[in-house]
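Structure provided below as structure tokens; questions to follow.
All protein chains but one are shown in place.
A and B are the chain letters, set down in written order, and residue numbers restart from 1 in every chain.
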Amino acid sequence: MIPARPPEGAQHHSVQREGMPSSPETLLQVDKLRVAFPLGSSLADAVSDVSFSIGKGEAVGLLGESGSGKSMTALAIMGLIPPTGRIVGGSIVFDGRNLLAMPEEEMRSVRGSKISIVFQDPLSALNPSLRIGQQLIHIIRAHGRESIQEAQRRALEVLDLVGLPDPTRVMKSYAHELSGGMRQRALIGMAIACRPQLLIADEPTTALDVTIQAQIVDLFRQLRRELDLTLIFITHNLDLMAEICDRAIVMYGGTIVESGVVEDLFSRPQHPYTNMLIDCLPRLDDLHRELTLIPGMPPALGAIAAGCPFEPRCPRTIDRCRAVRPALESRFGHMVACWGSPV
Amino acid sequence: MSSVAPRQLATVWRAIVENPAGSFGLLILLAIFGTALLAPVLGLFDPASMNLNGKLLAPGGEHWMGTDHVGRDVLSRIVWGARPSLTVGVGAVLIGLPIGIAIGLMAGFYYGRLVDMMLMRAIEVLASIPLLIWAIAVVGVLGVKPIALGPFMVSNEMKIVVLIGILYVPSIARLVHAVAAVEGRSDYVRARRVQGASDLTIMVSDILPNCLSPLVVQATLLVAAGVLVEASLSFIGLGVQPPQPSLGGMLSEARNFIFSGEWWLSFFPGLVISLTVIGFNLFGDALRDILDPRRSSGTGLFG
Partner (left out) sequence: MPEQYVAWLGKTLSGDLGKSYMTGRPLGEELARTFPITLELVVLSIAFAVTVGVLLGIVSAVMAGRLPDVIASLFSVVGVSVPGFWLGLILIVYLSVALGWFPPGGFVPLSEGVWPNLYAMVLPAFTLSLHYIASLSRLTRSSMLDALSQDYVRTARAMGLSRPLIIAYAFKNAAAPVVAISAIAFGYAFGWALIIEHVFSIPGMSRSLLNAIRERDYPMIQSVVLVVTAVFIVSNLLADIVNRVINPKLQ
């Protein structure tokens, strides 16, 4: 299966994959996004010059360690950046409108109904003193004119859709009365209750047991099919990402270092960071190999000066790496930001 | 909260000075304590000297705050009247602190053991006594004259100080107990025991310093409360007895002149009480913010 080669400098990718229709229509376009936080007397970038696009129906993975800016990018899309941070530049165009220029009241109607997000820890994400049903009904009624009975019916439908075995009981339960997997399903249910076009999942399985993780991943796949969802899947786990996503964007230190179709990324990773991420994966066919670790730590906020953010930990640096930040260029069908020669 | 070593005192001092509310509060306190302490040498009118020709003068001229119904200068009565209030406030804390610390340390250090249960049970009983009512009742029953306790003559002021001080013990003891219960279990305490340090040494030199920060904040607020209680007692006639000046007493006398327009008689004494308490509260809050930055100051939901 050979993925189609996109023309040079193309802003979006068309994906040919078995069973998936080709959908070149762009749903979300992020352009030169920059999110900064005050640090001392100046600003430090958490997200710096990030541009990408998501096509309708795609499932794109946002990959990186904590501190890479992936969560902050998602929050920027949702308009939920912590109050101390500021969006200093760029645009986020969704369905023809720039979200960053949208007044808050309009943005509120977008959240939860056109774009939704599922957070990492369902226990803390759910209100501890309200029942699941109450929270779900509030969400449904926030975006439509349903009566309470109608909203209740839809809520039960949604809970059934996300695979909860006893929706009526779940409706009456509090978050702490459910198991971790059920809680996450309920949270996902709340996110899709109003049939959003775009669903962002920020590390949705990190707080769960490994067995439950697989179930939730299955759920995402199923929902993607049944609801024609476009998905942004944020994770630091390559395996998980590869199971769901067609494309992946690798972030480090607030910038994109590599992006492309998943198979390309795995077969010919260009960026040293991507390489090391793949190397870190334990391999079933080589159980005796030592677990590789990437030496060093991700950069703290404000610690990145000029040059490539990965330079301190990179095994293949050249002089230029410290001085100038590499721009994204096309290589072997996907985009890479690296001064090193093609691998 | 961490302990405050002498070297860190300078850091705290600087932080206070940079905090506008805190330094304002400190300024007020210094002004009031300073004036009260230096009262004898400030060249004020004699607070007791009456001058029926110059009675009920409005503020102005020689008498910056006017005169009362027997011609005494209000300003000097306020300065002298602040002394018992401050004495009671500070004195009560000076009594409550050592007792409360001792009980809290013992109970917390031996957390879960019989000593802890008994001591904290006693503290609970003490804590169920409402301060103001009991102060009123005890002084009411014992009378406002000095009483003889063996060879000592206990003045009314002393009675009040001891009474309030004892009732302050629960809040101090609970604070220390909370810290001691946690720290007593910590690794470094265990290490100290292994080193051969006695329990008493550990309590005093290792656990106590950790309590200092919250204690200082609490003490500041308790002094303020003491000032208010003393003023209230004097207001209803159970504190400082006339003709001795007291802030509460002056307000009580001022009641007779509400209808006749001598506003300065009630305005200034109350203003001074308020300012004193405000000063303590501002200073105490600033201290708390500095010594315990974990508390959420927050930036609001939609800020």
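The rule is simple: a residue touches a chain if its C-beta (ideal position, glycine included) is under 8 Å from a C-beta of that chain, and two chains touch if they have at least 3 such contacts.
Every value quoted in this text rests on a predicted model; they were computed, and no experiment measured them.
Novice: I'd like the shown chains that the missing chain touches, ordered by label.
Specialist: Result for the missing chain's touching partners among shown chains: A, B.
Novice: Any idea which of B:Ala39, B:Ala122 or B:Ile136 touches the chain not displayed?
Specialist: Result: among the candidates, B:Ile136 touches the missing chain.
Novice: Per the definition of touch given earlier, which of A:Ser66, A:Ser109 or A:Gln222 contacts the omitted chain?
Specialist: The single option touching the absent chain is A:Ser109.
Novice: In the complete assembly, which of A:Leu80, A:Ile148 or A:Ala327 touches the absent chain?
Specialist: A:Leu80
Novice: In the complete complex, which positions of chain B touch the hidden chain?
Specialist: Contact residues on chain B toward the absent chain are 21, 127-134, 136-137, 140-141, 224, 228, 231-232, 235-236, 238, 248, 251, 254-255, 258-259, 263, 266-267, 269-270, 273-274, 277-278, 280-282, 285, 295-303.
Novice: Spell out, residue by residue, where the missing chain touches chain A.
Specialist: 78, 80, 108-113, 116-117, 119, 121, 124-130, 135, 138-139, 142-143, 174, 176, 187, 190-191, 194
Just so we're on the same page, only the chains that are shown with their structure count from here on.
Novice: When the centre of a chain is set as the mean of its C-alpha atoms, what distance in Å lies between chain A and chain B?
Specialist: About 56 Å separates the centre of chain A from that of chain B.
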